[in-house]
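Just passing along the structure, written as structure tokens.
Only one protein chain is missing; all other protein chains are in place.
Should a chain be cited, it is by its letter among A and B, assigned in written order, with residues numbered from 1 in that chain.
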Amino acid sequence: MTLDNIKTLEPAQLRQEMEGLKAKGFDFLSNLIGMDWGKEGGLGVVYCVENTNTHEQQWLKTATADREQPVLPTVSDLWDIANIYEREAYDFYGIIFAGHPDMRRIFLREDWVGYPMRKDDKPEENNPLRMDNEPLADDTTEYSVAADGTVTTKKNTIFGPDDYVVNIGPQHPSTHGVLHFRVALEGEIIRKIDPVLGYIHRGVEKLNESYTYPQTLALTDRLDYLAAMQSRHALCMCIEKAMGIEVSERVQVVRTILDELQRIDSHILFFSCLCQDMGATTAFLYGFRDREKILDIFEETCGGRLIINYNTIGGLMADIHPNFQKRVKEFIPYMRKNIKEYHAIFTGNVIFQNRSKGIGPLTKEQAISFGCTGGTGRATGWANDVRKNHPYAAYDKVDFNQVLRENGDSFDRYMIRLDEILESLNIIEQLIDNIPEGNYKEKTKPIIKVPEGTYYQAVESSRGEFGVFLESKGDKSPYRLHYRSTGLPLVAAMDTACRGFKIADFVTIGGTMDYIVPDIDR
Amino acid sequence: MFDFTKVTNWIDALLLSFLPGWAATLVECVLVALVIITLYAVFAIILIYMERKICAFFQCRLGPNRVGKWGSIQVLADVLKMLTKEIIDMKNVDRLLHKMAPFLVIVASMLTFACLPWNKGAGVIDFNIGIFFFLAAGSIGVVGILLAGWSSNNKYALIGAMRSGAQIISYEVSIGLVMLTMIVLTGTMSFSEICQQQADLGWNIFRGHIPAALAFIVYLIAGNAECNRGPFDMPEAESELTAGYHVEYSGMHFGFYYLAEYLNLFICAGIASTIFLGGWAPLHIWGLDGFNHVMDYIPGAVWMVGKTFFVVFLLMWIRWTFPRLRIDQLLALEWKYLMPLSLVLLVVMALCVSLGLTF
Partner (left out) sequence: MSNNNYFSGIFFGVKSLLTGLGVTMKEFFTRKITEQYPENRKELKMFDRFRGRLVMPHNDKNEHKCIGCGLCQMACPNGSIKVTTESVELPDGKKKRQLVKYEYDLGCCMFCELCITACPQGAIEFCTDFENAVFDRTKLVQQLNLPGSHVAEKPVAPKPAAPAAEKPATEKPAAPAAEAPANTNPEKPAAV
């Protein structure tokens, strides 16, 4: 959608406005995007808050012209997730958030020089390859602004000398990738968790600023590799809407089917990896056995298994394969049968039940405040499904339930996903015989230029709301292309969810949160 | 039933014919040690191969099938690899303890391995308090594990070792009580006598019926936990502690832990088959004399190994089905469920025996 109603605020008004919005029920901060609008526009932030009852969105922006020491007020006390988003903006743009308790870099090394997403920064010159170990400070800085405008700093401690800190990651089997948690333990019990991110940070958003639009598509598959279809769908949809391209019904339906297949794929892998983490290696391979069928469907139609590369601006890379419908129809009953096996071997198991029920609960308020969308949020009872709240593609034409549960613990997060597999199978079943005729791709110009403006498109990816924020100046490359990571809020919520539980529960909670590292780091 | 003492007596006589008494004993000791170590290695290889194949079959896979026919010499290749690997010297470890720990574990495992009665008259360590010795020798292993965790100077290893200590000591309570239950039934602690009795009177699991069968299950659970095997592999818990207490070991030092884990599995199963399933005693069914006669022709060692591998299969089946427990659940299982149950079993068995309700 085109964002033509972004409210511009002076930094001084920001706090008051935000507090007002929060009080009016805008309790979900879905985006906090650092921006560099150049010399005139200054450095700033774009906010998006959503009312979780009415699903009304409000976009705001603020900026400061000071490039030496840009200071903006923090909103991290209003929404928990702002804590990590503001650190991201600080890391990439050097914007200091006054009152933020933990102003550290989050993705880049602590000894990084410069703020790479600023348009005038030269990261290669200032940062030669460093051969020394990465420093990790045990304390952090809090900035505050006095009434006369002077900025003062204060030291805050993350881990004291008495904390027994264990590094879980960056090389650790339960973090599913290069994710690093510093965990303070008391015996087996977790006292505090501090995530250290960025080990697989590839600067996708920075790269996008020098890529042409078709080239940017190639990177979305590499964010959340278990939601490749949906992420690319979001980006394509965003660009299509910005350029006013109407894709055919056929494309809409095929995209919907593939999105749901991707969701099943992701949830099967979620099940497998959770089993593996909890020591049930056999169930792990049962999941992989079934996932293979989906990957075959993908490979036949799209040519790729993990990096699918199928959606494109204006449609699809190729029409669906003649075998596609047959294979999908074979898969639906097969998967329904095997879900029963999953329940028999794992869900019902008394060991699993005892290890997951009541473990790592998040309340609905916490989930909203942390912006934990997707299955994690729905397990707390928060109806956050983008497919229902802001329908896109063919989701308004199908009949499906939004799976919700109440307790928000690990068991509910797990059950949500297994139930969503069945729900996705329902959606596919409704569509697979009714794929309308039409073009699989609309004609586009050889060089794609998005008209000037700001655009946002969210989809329900496999693990939550994936958003694409695009600001264009009318060039063949985006001025700023930001992705709302689905995993970052989940990692941010780990500390809250894990405190007081045991190390073994950390694995369960991390597994059921279901984050994917390349999507967190981008 | 063939009595293996004939063979040992013949060797003894042969050696005594040209050696003085002390030398003959020495040579016999060396021979027995060689046999035990060889058997130890051979069984380790068989078990590792068996585990990999069985686990693969449970998981819809084929398992190793590249090296040799059906991957049969895969494990040999792995052993060679392990032997040629460098043992890395760590900087900040407690050198002596770090190097000693794997030997303690392997020594404990070998001592208990020597307790197994292979055939009539073929038990290496066999005296009137055999079960007692077995329990005592088995407990040395936990010292090795604790030392490994402590000396590695690694937080994961330390947590793993502490878990292991808590786990093994707890489960030894159950094992001890279950053994006691069976001693009440058999009236002896010597492995050879227990086997002989079962050959004469029938397997203990049938003689002791309900309490013995339950004791068998308790023993399997507790024994599995003693071996640190899944679903009780908390000390290693690769998804939490990467490898637990042996995370800092490399090469053959790691190999020792690996070997000991598999052999402990075998020993646990071997003791289960000795105490509950008759050891080398063949299967006899009352009234079927012809059948019993045929069974007698199968050598005792085959019975013993066969039963042991059956129990090993059961344990592997369990290991490859269940998720891992959490440490507090593991201790709750022991102290709230298994220990009371084994106490009750002990009382019930004592009542059964005193009232003559056993077969």
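Definition applied: a residue touches a chain if its C-beta (ideal position, glycine included) is under 8 Å from a C-beta of that chain, and two chains touch if they have at least 3 such contacts.
Since the structure is predicted, the reported quantities are computational estimates derived from the model, not experimental observations.
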| item | value |
| --- | --- |
| Touching the absent chain when the full complex is considered, from B:113, B:171, B:232 or B:320 | B:320 |
| Options A:317, A:332, A:383 or A:404, residue touching the unrepresented chain | A:317 |
| Which of A:303, A:391, A:438 or A:453 contacts the chain that the document leaves out | A:303 |
| Residue touching the undisplayed chain, where the options are A:19, A:110, A:246 or A:341 | A:341 |
| Candidate in contact with the missing chain, chosen from B:62, B:80, B:169 or B:351 | B:62 |
| Chain B residues touching the omitted chain (full complex) | 56-62, 65, 317-318, 320-322, 337 |
| Residues from chain A at the interface with the omitted partner, ascending | 207, 210-212, 214-215, 217-219, 222, 282, 286, 289, 292, 296, 299-304, 307, 309, 312, 317-318, 321, 341, 344-346, 348-351, 353 |
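Rule of thumb we're sticking to: only the chains that are shown with their structure count from here on.
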| item | value |
| --- | --- |
| For the chain A and chain B complex, residues of the former touching the latter | 164, 166, 172-174, 188, 275-286, 289, 345-346, 349, 351-352, 354-355, 502-507 |
| Chain A contact footprint on chain B (complex, rising order) | 55, 58-61, 155-156, 159, 230-231, 233-234, 237-242, 320-329 |
